[in-house]
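A quick write-up on the structure given underneath.
Excluded from the complex is one protein chain; the other protein chains are retained at their positions.
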Amino acid sequence: MPKFFDHLLGSLDKAVEKTARGSARNVGRRSFLSKAGMAMVGAAAATPILPFDRRASAAGAADADECSYWRHCALDGNLCSASGGSLTSCPPGSSASAVSWVGTCTNPEDGKDYLVSYNDCCGKPTVSSATFCYTSEGERPGYRMGLYNDINWCMANTDKGYHCTVSVVVGLAE
Amino acid sequence: MPKFFDHLLGSLDKAVEKTARGSARNVGRRSFLSKAGMAMVGAAAATPILPFDRRASAAGAADADECSYWRHCALDGNLCSASGGSLTSCPPGSSASAVSWVGTCTNPEDGKDYLVSYNDCCGKPTVSSATFCYTSEGERPGYRMGLYNDINWCMANTDKGYHCTVSVVVGLAE
Amino acid sequence: MKATYAVTLASAVAAGPALAQDSAADFVPETLTIEETISEGPNVFVMDQAWAGPSKVNVLGAEDFAMKGNMGPGTTAQMVLSADGSTLYTTSVYMERYTYGPVTAVMHEWDVQTLSVRREFEISNRLAHVESQNALLALTADEGYLLAQNATPATSITVVDLGAGAELAEIPTPGCWGAFPAVEGMKFTTICGDGTLASYSFAADGSFGDPAKSEKIFDVDEDALFTNGVRIGSELVFVSFNGNLYFVDDSGEAPVLTGTAALTEGVLGNWAPSGSELIAYNAPTNTAFVLMHSGAYDGSHKDAATEIWSVDMETRTVTGRSPAHHENGLAVTQTEEPVLYGATEEGNVVRYDVAMGDEVSLSMAEEFETAAGFVTLLKLDR
Partner (left out) sequence: MKATYAVTLASAVAAGPALAQDSAADFVPETLTIEETISEGPNVFVMDQAWAGPSKVNVLGAEDFAMKGNMGPGTTAQMVLSADGSTLYTTSVYMERYTYGPVTAVMHEWDVQTLSVRREFEISNRLAHVESQNALLALTADEGYLLAQNATPATSITVVDLGAGAELAEIPTPGCWGAFPAVEGMKFTTICGDGTLASYSFAADGSFGDPAKSEKIFDVDEDALFTNGVRIGSELVFVSFNGNLYFVDDSGEAPVLTGTAALTEGVLGNWAPSGSELIAYNAPTNTAFVLMHSGAYDGSHKDAATEIWSVDMETRTVTGRSPAHHENGLAVTQTEEPVLYGATEEGNVVRYDVAMGDEVSLSMAEEFETAAGFVTLLKLDR
């Protein structure tokens, strides 16, 4: 399973993939997605109040703007929620990164582990006042690229300037 | 006399000068220069210990790196002496601005007023640790361009990035 | 060690919503979206100007100081807002190697609602690399033309034809600085180093005539004018280093000084104005606000304010003195009850409530910390 992302990453870059001489990456996309219950931009999903959102909703958005908020457990970057966006939305006029790194964070509300997609928002400078977070739970160096948070994840976008980072809960870890 | 610099400035930009329709600027370059006793880059001048340098020399370079040092009386910028250059020299690899603004500063050592040419050094980023000074004795807005310190004086250079500023004593004020 | 996985938008979108049915019954994954527009309500546009790399125009909610997002022009950016607040124009420069190499000057037209670039095009790279100021980028009264300050260091004004989306003319303004558009027509007035003000007119075909110069209005050595004045009807009002207001009628061919008013006369403490956008004017109450500091000396004209003085522009007298918070720039709403905003030298934005009356008093309502920012200019849309 951990090798899954290599497959994804490789396929993003056909020129490299072509000469990659097939290192063993044999876990398909589908099995991962079904496990994670993933849906992304463009997928119509009704989301209003989610279990893992309850505390944030109850307390207002306040603690979601702090680096100690549970879903920010592996976030190296400026919070989009303090940059004109929200926990899960990029600020107006920016673009969402086409690729992302993923953290596994424990929601203290239900004790469950969730997969969090950390997407960078791109094509603008940072907001001077934005909260900068630097947490690294489960983070790994670039040899496990999908867990790596020291790199600019706007790298695969047309506009590559780093703006801010969102924390999108995309799955149950198990 | 104050209009002198307008003449200089105008001549820097032929396209504009041509259509400038000669507003009254009738003080020649020569009279100004002779009064100021000016010499610049390329002029061979023996300089080792000048009257206005005595205190700085005696005390080492120490107070020359502070914004309160007398010749920095109208300096808005980073000190080149804290950027790899000196009071009168640009750091290695940078270029000296082709144009400059001028201050008139009183040397407490001899009580005399000196003309100080504030040249920007260009083509590099600022040095992170450089001392930033923001003094404005005798400073005027852009309608008296040669006294104006809110503008990037690298503007007439090929490489226009602002690096730092020197304070070169180029004349006696009177 | 927890199991973790990588995600790409492309792949997930390809997989589609059908997969959601495979997930645990009680879990609905969140979706990543992009805010289409900024939230409603009046705004403060905060220029965080950079001298290398991108400048930032951060947009704050005017009431709650909520951060709504930003726009990112280039180095030494200038900005001006359309009267309806829907469009922000910026001019800035781009260097091919950031600190060296060929320079491109760019006009950006930003859609404020979406904080996105509506269009951009190159303009003359004589554009001045200078601290952002109200007087250095302006719109003509009909908003058909943009007036951008050049300096090489010879000064001129680039006229940008916004309808045509191209530069129309470069008007030499030797020895003069800033452009204050006339109340109507294709005309602007500028401040000149010989103590005069000069009005320049241009035509839609890019032609322009000789400047119409005023008599000598001020003494550059003895009582220099700050560049950034305000308009009150048919007059421009400038503040001088010594604390005098100069009223200049620019409605005729040449500007005419109609009067002056001393703010500091008879006031103890050696007070003087200071800052960049150091005066702001609220029309409904006919009140101006001016940044002031005490213990003035030659060179203190850029010092941060220690007080903000309120001036009744009918009587031209000071009607209030309130503590300041190190501002070097001001902006005020055009609402019946003025709301005043200050930009501090620490890079913060401060909001003041204004209590009108025989005596005007300001009280700081909120402060927004912009951290590492260098705030050079504020714009308001109300």
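Letters A, B and C mark the chains as written, and numbering starts fresh at 1 in each.
As a working rule, a residue touches a chain if its C-beta (ideal position, glycine included) is under 8 Å from a C-beta of that chain, and two chains touch if they have at least 3 such contacts.
Nothing here was measured: the structure is a model prediction, and the numbers come from that model.
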| item | value |
| --- | --- |
| Chain not shown, its touching partners among those shown | A, B, C |
| Residue of C:97, C:119, C:216 or C:382 touching the missing chain in the full complex | C:97 |
| Selected residue (touches chain absent from view) among A:64, A:116, A:156 or A:172 | A:156 |
| Contact set of chain C toward the excluded chain (per top definition) | 1, 50, 52-54, 72, 74-75, 94, 96-100, 106, 221-222, 298, 372 |
| Positions on chain B contacted by the hidden chain, ascending | 1-2, 4-5, 8-9, 11-12, 29-30, 32-47, 50-51, 82-86, 88-104, 113, 115, 117, 119, 121, 123-130, 138, 145-147, 161, 166, 168-174 |
| Residue ranges of chain A at the interface with the undisplayed chain | 2-3, 6, 9-10, 12-13, 16-17, 19-21, 23-25, 73-74, 99, 122-126, 134-146, 150-156, 158-163 |
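Here is the rule we go by: only the chains that are shown with their structure count from here on.
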| item | value |
| --- | --- |
| Comparison of A-C and B-C by number of C-beta pairs in contact, larger one | A-C |
| Euclidean distance of C-alpha centroids - chain A vs chain B, Å | 51 |
| Distance from chain C to chain A - Cα centre to Cα centre, in angstrom | 37 |
| Cα-centroid distance, chain B relative to chain C, in whole angstrom | 28 |
| Interface hub residues of chain C, defined as touching at least two other chains | none |
| Touching two or more other chains - residue numbers and ranges from chain A | none |
